[in-house]
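For reference, the structure I am asking about is given below.
Excluded from the complex is one protein chain; the other protein chains are retained at their positions.
Chains here go by letter, A, B and C, matching the order in which they are written, and residues are numbered from 1 within each.
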Amino acid sequence: MKLFEFQAKEIFEKFGIETPKGVVFDKPEFDSKLDGVGYPCVLKSQILRGGRGKAGLIKFADTPAEAESYAAELYNCGQGVDRLLVVEKGKIKSEIYLSVTLDPAAATALVIACADGGVEIETLAKDSPEKIIRERVDIDRGILPFQAVNIAFQLGLEGDLRKGVSKVIMQLYAAFDAYGAELAEINPLFITTDDKVVAGDGKFVIDDAVLAKYPEYSMGREYFESDAEFEAAVDGIPYLQFDGDISLMCAGAGLTTTVYDLINDEGGKVANYLEFGGPNYRRAKRAMELCLKNDNKVILIVTFGTIARADVMAEGIVEAMNELKPDVPIVTCIRGTNEEEAVEILKAAGLEPLFDTEEAVRKAVAIAGGKA
Amino acid sequence: MKLFEFQAKEIFEKFGIETPKGVVFDKPEFDSKLDGVGYPCVLKSQILRGGRGKAGLIKFADTPAEAESYAAELYNCGQGVDRLLVVEKGKIKSEIYLSVTLDPAAATALVIACADGGVEIETLAKDSPEKIIRERVDIDRGILPFQAVNIAFQLGLEGDLRKGVSKVIMQLYAAFDAYGAELAEINPLFITTDDKVVAGDGKFVIDDAVLAKYPEYSMGREYFESDAEFEAAVDGIPYLQFDGDISLMCAGAGLTTTVYDLINDEGGKVANYLEFGGPNYRRAKRAMELCLKNDNKVILIVTFGTIARADVMAEGIVEAMNELKPDVPIVTCIRGTNEEEAVEILKAAGLEPLFDTEEAVRKAVAIAGGKA
Amino acid sequence: MSIYIEKDTKVLIQGITGKEGSYWTEHMIGLGTQVTGGVTPGKEGQTVHGAPVYNTVRRAVAEVEAEASMLFVPPRFTKDAVFEALDAGIKKIVTVAEGIPLHEAIQIRSAALSEGAVVIGGNTSGVISPGQAMMGFFPYWIERVYKPGRIGVMTRSGSLTNEVTAMVVEAGFGVSTLIGVGGDSVPSTRFAEMLPDYQNDPETDAVVVIGELGGTMEDEVAEAIADGSFTKPVVVFMGGRTAPEGKKMGHAGAIVSGGSGSVADKTKLLESVGARVAKRPRLVGELLKEVLGD
Partner (left out) sequence: MSIYIEKDTKVLIQGITGKEGSYWTEHMIGLGTQVTGGVTPGKEGQTVHGAPVYNTVRRAVAEVEAEASMLFVPPRFTKDAVFEALDAGIKKIVTVAEGIPLHEAIQIRSAALSEGAVVIGGNTSGVISPGQAMMGFFPYWIERVYKPGRIGVMTRSGSLTNEVTAMVVEAGFGVSTLIGVGGDSVPSTRFAEMLPDYQNDPETDAVVVIGELGGTMEDEVAEAIADGSFTKPVVVFMGGRTAPEGKKMGHAGAIVSGGSGSVADKTKLLESVGARVAKRPRLVGELLKEVLGD
């Protein structure tokens, strides 16, 4: 689970990393006294998408009036800004990129740093890969001080700054380690004109597999871009929203992305992806319900299950159709364990079960395009 | 630093290990209401020596009157009992030995367990070494649950008891690890008649090298057997008290034990050992002061220093003699860096410096025996 | 022949008395797998489908032969179970659990690497040498997928594997050994690390890799081809060719990619070293015919 900036910064503070003085407001609240933060200030929309700056979701205000005006503008920009973090605008000398993540190939933790902070790491990796510093950390042993010192020297730092940044590296690693995090990122890490080292922005991704240990980050609507995605997540059903008109109920991430590709190849567009395999193969009704929340023209069901039995899935689909009475056609391509029984069940319910994925895709695209 | 039983149990509780309900009294306080502990109870003298049971320093009381009487007896037994831990007397089915320590050869932590608890591990190791279970633990990785499960099965436990003891093993290891301890021992670990797993006694030794991290265990007189040992420890001077009449100011633990052996070989007896080498080689006056607290007949100084310069030590000794005016003779055998200068300094002060350890020992023994 | 597991491989089942463990033990034996024993703490003395149950892996290996261990253990106990097997000297371990905590997955892979063990998973159906033996849950009775033959298959997926393998079979081939390295973002063993075994297996003619967007596992396969350590034909299919940027589609993918992780870039790299990349599952069979001269 990706945390909001203000939550990431709370964790940083807990581990001793300095962050700019700030105050959080929930829509529609705003008080230009800023709880003493002072002016000039920065209004930062607390949403989970990247690229907030470019999207105009971060505003600089010199006066209370300006701040009031920006706050209103952000709350009402239509991009789901329900919370603002307002921070003091420090005097910045330079910006550093710093993160800790995992290296699956090397089987280590990995500290990544770059003296050119403030831009996304993907951009850095593309434009100036030679500037990126990588330090592998044995995950049982943890980071050792000399590793942080090496990074700081490679960043070109000296004296107190070298010590300050080394310390932040150790602290960031400690936070990453303590939470079993997927990613702990400070970008930018500010070096202020008075040589303080301050986390200007923060990204913190907690591994979903350990999330239950942190009830303070319980799943809320605010973490999702749409109601359907939130509802699906609450039900434990992987779900992604797109803007096409073909709803997918597929089994397995690999098969789903493949069907997604095939639909695009045929000129179709996907409305949503929904995982109907794994532990969810008995939940056809709930899955179909979620698909029907979309403004779609067809539901395409493609599976090739092993444990997820084809006959059980087919029964579930028929039951769901009887209860939900969908007003869009349903195309099925259900294979795997007990597939013969599945075919009988679907046929008995009046469906025309297909057996070939490409054929099923073509049919769904044709229906969506009004050609079938 | 070896902690008192009640302190060890506080740590156990902190890590989730159950201990018998208890109350601590400081001499001369005692209240037979026992803060609700109830009767029958056990009065346990809080001293650091082993073998308290045999020494009569643990008493069982069935009534408040009995408890009052035992408390007075223990406070006044002349063995320095200044504190009592009074605990409920549980109904015990069996007793287990359990400890975590380090294995210097294997470079691991080591869990030791034995189904026959309640006796000292040294005795167990001698009498029934085949009953001792050893499980090595990678210190970076920490103990894994399967290791605790293996130990519990080897202890012959089943069902809930197996689970309960496995859990205590994990918890004891966690305490050992968190404190960087030298030893964490529960002996006996009670299995009660209602199948609870309870730490009946506790020993916890914190590595002196990390003691500064735990100000709650600051060095007090109570941790030492004599005033001189306490004073020396406060000054950072290794010191041991014996009951002979030759005080030793030696440099280095190895040389000191050697001189100790040579004195015994010659029929002499050591009053105290005091480390005059290493960081203390400039502290002759303080060292001599501590030696003079003993009822000794001679002070024997043997060194063979490298960094600890012989001339500096000699100067310190002469200065100390001038200031303290000891009323016992001093025998010196000071060698090493700048030994020639040292000889001159000692001679100028009227001493007869020796150069051979065995000769020096013989002289000191002769003086102590009234033969020189 | 086959790699990793064959009909004589002696397999232990950790978590054998559980519902899943017991069910799939029966099927593993049904295919011909030599299940010599099982482990469930507290259940020593029982038997499951003829296999004796022990309290610990140490106890099991003291009593029966076992060179491999199959784990039917929930994700949060997987690390412990893997280390227990490693501790007992077992070098082949398959774990099907989905959702092993990432930091623990790193610890598992790190330990496996340093002890020279090959841990397969998590989040996989396991490993199967059709017609011989399996560790995992494959409905091996579905002939049009699990047909014995001379094509090695490696995959990160479940259903997609069936989809693709069915095409391999439809094209007239069969499978020597199918290895599901698992869909988690930190698989314990990576595609390229299994290539030497396929290279040395005289009964594997070519390898099909079912990859995905993200990560660098397919790039590593390209490296092994490029440096000449793997010389048999390779056919690759990857889903996610048209995936929109920024959406986390498919599995978590690698968290840190060396390259861009896009299917387009991977395709370019793989084709540059001579591997064939199929745009659609059906084409996998066609390309196999081409490279093997039908």
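Keep in mind that, in the parts below, contacts are C-beta pairs under 8 Å (C-beta built on N, C-alpha and C of every residue); 3 or more make two chains touch, one makes a residue touch a chain.
If you're wondering where the values come from, they're calculated on a predicted model, not measured in any experiment.
The chain that is not displayed touches the following shown chains in the complete assembly: A, B.
For the chain missing from the display, the contacting residue among B:V168, B:L183 or B:I330 is B:L183, taking the whole complex into account.
Of the listed residues B:I139, B:V318, B:A349 or B:A366, the one in contact with the hidden chain in the full complex is B:I139. Across the entire complex, the residue among B:E10, B:E66, B:D207 or B:E319 in touch with the chain not shown is B:D207.
Note on the undisplayed chain: of the listed residues B:P64, B:G80 or B:G278, the one touching it is B:G278.
Listed residues B:L255, B:V328, B:A349 or B:A366: the one in touch with the omitted chain is B:L255. Interface residues of chain A with the unshown chain, by the touch rule above, are 141, 144-147, 149-150, 153, 158-159, 162.
Looking at chain B, the residues touching the absent chain are 50, 101-105, 107-110, 112, 126, 138-140, 177, 180, 182-183, 207-210, 240, 242, 250-258, 260-262, 264-265, 273, 277-278, 303-307, 335-337, 357-358.
Following the convention adopted for this analysis, only the chains that are shown with their structure count from here on.
Among the remaining chains, those touching chain A as well as chain C are B.
Between the chains A-C lie more C-beta contact pairs than between any other two chains. With each centre defined as the average position of its C-alpha atoms, the distance from chain A to chain C rounds to 28 Å. Averaged C-alpha coordinates give centres for chain B and chain C that are 55 Å from one another. Contact with two or more other chains is made by residues 107 of chain C. Under the contact definition stated at the top, the residues of chain B that touch 2 or more other chains are 141.
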